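First the structure, which I've put down as structure tokens, then a few questions once you've had a look.
All protein chains but one are shown in place.
Let's look at chain A:
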């Protein structure tokens, strides 16, 4: 199975410019997240606190629906699922 992680433009510089990262064989959100930051280590500091939790300012969506923090990292993923990260911005 393959899932896709979508990165907004603000995070792409930390992932070698990639906007979509395809991951094979990951069937949980936690596993996919580990695989993502292993492939792109500089994303770790942008997404995860020192304890390894997703920052509160980063919204996580699976197939465009928000993933509750209580459901991380065990949330199961299915083939073709798209995980999106949307960090808060404050510019006006």
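We take it that a contact is a pair of C-beta atoms (placed from the backbone, for glycine too) under 8 Å apart; a residue touches a chain by one contact, two chains touch by 3 or more; residues count from 1.
Here is the rule we use: contacts and distances are computed from a predicted model.
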| item | value |
| --- | --- |
| Omitted chain, identified by the protein name its UniProt record gives, among "Molybdopterin-synthase adenylyltransferase", "Carbohydrate ABC transporter membrane protein 2 (CUT1 family)", "Prolyl oligopeptidase family serine peptidase" or "Peptide/nickel transport system permease protein" | "Molybdopterin-synthase adenylyltransferase" |
| Per the touch definition above, residue among A:16, A:38 or A:78 touching the missing chain | A:16 |
| Missing-partner contacts on chain A, residue numbers | 8-10, 12-14, 16-17, 19, 42, 45-46, 55-57, 59, 61, 64-66, 68, 84, 86-92 |
